[in-house]
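Other chains of the complex are left out, but the ones given are in their true place.
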Amino acid sequence: KIPTKWPLTPDEYKRYGRQMIVPNIGIQGQLNLKNSKVLIIGAGGLGCPSSVYLAGAGIGTLGLVDGDIVELSNLHRQILHSTSSVGMKKVDSVISYLKKLNPNVRYVAHPHHLTPQNAAEIVSGYDIVLDCTDHPTSRYLISDTCVLLSKPLVSASALRTDGQLIVLNSPPLPQGNPEGGPCYRCIFPKPPPVDSVVSCGDGGILGPVVGVMGVLQALETVKYIVAGGNSGEGNSMLLFSAKGTTGFRSLKMRKRNAKCVACSSASELTLEGLKEMDYSLFCGVSAPVSVL
Amino acid sequence: MSSENTIPILVEFTGGLEMLFGDERKHKLSIPSKDEQGNAVNIGWLVKYLCDKVMKDSRKEMFVLDGHVRPGILVLINDADWELEGEASYALLPNDNILFVSTLHGG
């Protein structure tokens, strides 16, 4: 029914018109978004705001990974769950909301925790990944998987009144190519001591602080997709603090580490080997796989 | 405060690390320009100095492990990753800004 010279439906022109007229987006940018597949790992304080803005923007396929269920203590910051969703799987709760906002997106629920065994299979179906998780074990696993599968990774974290954001493995060049962007292990070769790892559950978190970081993840993802890949401006980390005067600070980060055990030419990491990795042991935690 | 034998620097802590340093994010310091051997002071020297003279918390291992800044802390020299500047061997200059960032994991 739609003439082929119109690449979008009339409804899509109406729905996305206000973003398509932004300079450097246009029809091509919108088509890039429509043709993209984005995976969000973690449907909590970061996953809620990032997924809702990506769904609104008209991503083609949006996958969500999380094995947790909604708890009352989540609701002050995980703003897509409703009070009646307490006890539901988080991914189901989020997707049921997103469908109402924008039914044009294809939503894929992965209602399990990410593990070394399932990570490559899940991530391989997507073009770009958002790390919205809560623990170093998952952050190393996600980064390693993205390196092995050449996927860019938009990573954010938050605690109390602070937030951090970095786009990793961008451009997502193969292992051993020094022109690729650094991975999580380039920046953090060794895991932090267990005592220094504080979760939002233990340390507390202000809702709008993690909210800002999640929305910024969506923004970096949209920019990456619209530009058709990394714009090559160099690696930076964004720090945010709501303590005292609200402030942001941009830091210039290193390139790929020539000795990185994941992304360098010295790396022995393979998709086969990934399945045998023990991230809990590596991070020194005796926690079960479900923390991932 | 400043003289020929001392240099002024600004040391900052964020990501929760400030809690180890009297809950103060910014520390304006005047440090000796030379160490005991007469060499220009570097970041390695500064880390030890912070641990010995500035840190209020007794859990030194939350900042330094095995003589190095503990894993999970980023060091920035004038807002650039210290890896770009020579890491611990970077010799401090007057008015340098040294930022220690504890990585966050929550989401």
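Each chain gets a letter, A and B, in the order it is written, and its residues are counted from 1.
We take it that contacts are C-beta pairs under 8 Å (C-beta built on N, C-alpha and C of every residue); 3 or more make two chains touch, one makes a residue touch a chain.
Just so it is clear, the structure is predicted and the values come from calculations on it, not from any experiment.
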### Query
How many times does each labelled chain turn up in the complete complex?
A x2, B x2
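Everything below uses one rule, namely that only the chains that are shown with their structure count from here on.
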### Summary
Per the C-alpha means, the centres of chain A and chain B lie apart by a whole-Å value of 31
### Message
Applying the document's contact rule, which stretches of chain A touch chain B when the two form their complex?
### Response
42, 44-47, 131-136, 139, 156-160, 162-164, 187-193, 195-200, 203, 205, 210, 237, 239, 241, 243-244, 249-254, 257
### Task
Name, in rising order, each residue of chain B that touches chain A in their complex.
14-16, 25, 61-62, 65, 70-72, 74, 76, 79-81, 83-84, 99, 101-107
